[in-house]
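Here the complex is missing one protein chain, while the rest keep their positions.
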Amino acid sequence: MSENLSAFAYLFASVCFIMALRGLSSPLTARMGNIYGIVGMIVAVVTTLAAPNVLSFSMILLGMLIGGAIGTIIALKIEMTALPQLVAAFHSLVGLAAVFVAAAAFYEPAAYGIGVPGDIHVASLVEMSIGTAIGAITFTGSIVAFAKLQGLVSGAPVVFAGQHALNAFLGLLMIGLVVWFCGEESTALFWAIVLLAGVIGLLIIIPIGGADMPVVISMLNSYSGWAACGIGFTLANPALIVTGALVGSSGAILSYIMCKGMNRSFFNVILGGFGADDAAAGPAGGDGDKTVRQGSADDAAFIMKNAGSVIIVPGYGMAVAQAQHALREMAELLKAEGIKVSYAIHPVAGRMPGHMNVLLAEANVPYDEVFELEQINRDFASTDVAFVIGANDVTNPVAKTDPASPIYGMPILDVENSGTVLFVKRSLSPGYAGVDNVLFYRDNTMMLFDDAKTMCEDIVNALGSM
Amino acid sequence: MSENLSAFAYLFASVCFIMALRGLSSPLTARMGNIYGIVGMIVAVVTTLAAPNVLSFSMILLGMLIGGAIGTIIALKIEMTALPQLVAAFHSLVGLAAVFVAAAAFYEPAAYGIGVPGDIHVASLVEMSIGTAIGAITFTGSIVAFAKLQGLVSGAPVVFAGQHALNAFLGLLMIGLVVWFCGEESTALFWAIVLLAGVIGLLIIIPIGGADMPVVISMLNSYSGWAACGIGFTLANPALIVTGALVGSSGAILSYIMCKGMNRSFFNVILGGFGADDAAAGPAGGDGDKTVRQGSADDAAFIMKNAGSVIIVPGYGMAVAQAQHALREMAELLKAEGIKVSYAIHPVAGRMPGHMNVLLAEANVPYDEVFELEQINRDFASTDVAFVIGANDVTNPVAKTDPASPIYGMPILDVENSGTVLFVKRSLSPGYAGVDNVLFYRDNTMMLFDDAKTMCEDIVNALGSM
Amino acid sequence: MATDKIVEQATGLAEGAKSLAENAEALAAQVSQLSVQASGGTDVFVFYFTIFVLACFVGYYVVWSVTPALHSPLMSVTNAISSVIIVGALIAAGPDDMSFSKVFGFIAVVLASVNIFGGFIVSQRMLSMFKKKK
Partner (left out) sequence: MATDKIVEQATGLAEGAKSLAENAEALAAQVSQLSVQASGGTDVFVFYFTIFVLACFVGYYVVWSVTPALHSPLMSVTNAISSVIIVGALIAAGPDDMSFSKVFGFIAVVLASVNIFGGFIVSQRMLSMFKKKK
């Protein structure tokens, strides 16, 4: 394939990737978008395979078969509730792949047209070492994120004295190593960079609490994009550069959206330690001296059956309990009674962006019954029942009233304005932010203490026997 | 300046131009955006002046002084109501400039590094001839648009038998000429292309009615963008390519928005003839047999003074009468009485996109009192008075009810839902689309027959003396 | 002796010619290598085309993000920036010696300048009118 033709093919692949993300602007076009992405990937791979210096295909085919089989099996088996872990695991692979590609380029620079071993162009060395370092950070960082999310290690932040100083020192050391490497170009230095970057990746993620992992994952996603860009410059491949920039922007924007949704600065998240004193913050609210109104599944069924409209507010607890199917069944029964049912999704409900939407979609809830905060928040005032299931922080009015609260300034769903608020959760314990929810003690609140799934099933039964 | 440095400078200029359009996403950032545009232009010009083959500056300086002085004077003197003409006139200049640049490149190709006279690279010849042709079409087309808008010639569409066939023939001839030119590369053929393109520009615009000119202007704007792209390829200048693509998209999208706002296809507009039978369509609605309720300025003042909320719907007539200042004065008096006043702008109110917004802004109406159709349309139902001033088509409910009407399917402002509708216009004659407005004959409508400005002033007086 | 000298000279010349030929060959090799290296084997057109395609995407998104209230200024700003075609005019008007091309360049400079100044000033005038409620 001539160089010009392959340049056009890579451009075509880039456009496909842009269209893939563009498709996600609406659920209607999203599947088409994914197809674009697949087409782009096929074009990019075939174009590379047709390059004059790609001669032996058996090993490549073997690699793609092994990798493809593993990927397919994982993708088909994974539970939708395990999405955050899955994304973290996949990211770690991209990071590691970037490291290996950079290593290959370092050992065989001629294949990439960037010089000969021992005399690689300086620009390429710079790009390569940045790509490698970011790749290695992404690798170990994502591994830690995965382990925390999967529960392999405790999600609690690991903090120790001098942590930030150590990280800063290692960061400086890294810069020194890169400069040295660009001058010396030694193999030992290359692997030293990989090793050091790996350690840094580990150290910058351990102080961050398990629940902050989604921000971290997005951040690592963004990093891996910029690493791809760096390697794209080395390989003089526009498809890599464009894709890297897309992925880099996407990760950065998602982190930004999450931080804004939590009303925390990015640095606050990255510097870590949040959630370390959960236990301390929780009881501080004091739940002994206030009274809560507790209800049963029958009470809930009765209240909702007599309502005209119900808004369901799902949260992290729904995901944990895998209650989405039972919840949808409950909603169907209510709708059959002529009650208007809609779902309100807070931008940071659950543990990753769009988490609730995917789970509801999995349970066959049509997406036009599911609304974003801005679309539905005004409707709570004219709604009879807000059914809050496994959500907590995203409904807590202290975010509006108490400037001392860690969630102060975060936009919340105004469930308090509806006629009755039903809270499904197992206890009075606080949510992710560790802040007591004042709504629990309001007169128009009824607590339904149980696992979210069990409670939904009980309400379904109660509704059936009414 | 080294080639690399100037390439970076052009990239910087391109980014500035992107930021200039980006600034227009909100009135708050728009002025900053304009500054970006100016900076980008300065960087592009200075970079070119620093190129090694630009040696004599006196003539350039003279040209910039003359042009700059003319441009400044025009820009400072022009009335805001004459904006559509102004934009058309400016476009014609861009088109002509593109022709001259292409001619210069044709006569002195070496200066642009595209070959030597008599042996210019074919790719450059193609780009050049396309750029020239589009430039010439933009030039004469914009001149016609300008003349129609300024009233120098009648705005009525000029139609004759065989018009489309002639245009198609000339188009084919054009393609033939371009192919011939790329082979022969003769001076005569170059100018033949210019001439023929000029004629085509003339012929494709004359059948289009004066009021459709905004679509035409946007279309020509888009053309001039693509012409700039073509010349950008010839000059191997990324700033020109990027800017051309920006301008090309902008024109195309604005045409699309206008066509959608009028619920007409782009081809319907371009093939022309619309508005030719205004006179015939007008009376066909029949205004003799239906009764209208007519009112005076005093009546209008009384009705509005007793209202709780008023929505003002401005249209083309307000622009013609230059009534915006008197209108704002009236609104101020109403607001002083504690009445809620807002403005509703239809996407195609007036004669160019955003026309009404600029006029209202000129009269110091704060932009947060001015709403788009989607934002305000639901509010008419809860509004006491809709004050429609010089607007007609954009309020006509036949767009929703009569599939035979030429404006059927166009979104309209639902003024009919408000308590009372006041219509300020000089007669019962229809608006731009030539369709009779059924609202005139409704019971809750009061017609205020007068020039828009006079009527507003009278109402102001009436409000003052009440 | 004379003959010897001439033979010597001739040999010298022949050697010179040989080294020249070698030089020429090396240069030729360099030519082909350079033309590949300078652009990684791809024509510059492909790069400009890539830039063009990406710029179209940027244009699409950036224009759709313009608020409808500012569509009139959009028209005048795009009008102003499209005069960046002046860079072509400046190159034409740049040389020292008079020519057709220089005259065309001059005219194009005048036309584009009208647009640049007119376009930006009119935009600034329009935009400075848009004010928030006090």
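What to note about this one:
Lettered A, B and C in written order, each chain numbered from 1.
By definition in this document, a residue touches a chain if its C-beta (ideal position, glycine included) is under 8 Å from a C-beta of that chain, and two chains touch if they have at least 3 such contacts.
Here the structure is a predicted model, which means the values were calculated and not measured.
The hidden chain, counted over the whole complex, makes contact with A, B, C.
Within the set A:L5, A:I70, A:I175 or A:A381, the residue that contacts the chain not displayed is A:I70. Of A:L49, A:L152, A:I175 or A:A381, it is A:L49 that touches the chain left out of the display. Only one residue from A:L177, A:L240 or A:A452 touches the chain missing from this view: A:L240.
Mapped onto chain A, the interface with the missing chain covers residues 13-14, 17-18, 20-22, 24-28, 30-31, 33-34, 37-38, 40-41, 44-45, 47-49, 51, 53-56, 59-60, 62-72, 74-76, 78, 80, 83, 86-87, 90-91, 93-94, 96-98, 100-101, 103-105, 107-108, 111-112, 123, 217-218, 221, 224-225, 228-229, 231-251, 253-254, 257, 345, 347, 352-355, 357-358, 361-362, 364, 366-370, 372. Even with one chain removed from view, chain C keeps its contact list with that chain: residues 2-3, 6-7, 9-10, 13-14, 16-17, 20-21, 23-24, 27-28, 30-31, 34-35, 38-40, 44, 47, 50-51, 54-55, 57-58, 61-62, 65. Remark: the residues of chain B touching the chain excluded from display are 3-4, 7-8, 11, 14-15, 18, 113, 236, 238, 242.
Heads up, the rule we're going with is that only the chains that are shown with their structure count from here on.
Contact topology of the protein chains: linear, an open path with no closing contact.
Centres computed as Cα averages put chain B at a distance of 31 Å from chain C.
Here the CA centre of chain A is 44 Å from the CA centre of chain B.
Residues of chain B in contact with two or more other chains: none.
Contacts with at least two other chains are made by no residue of chain C.
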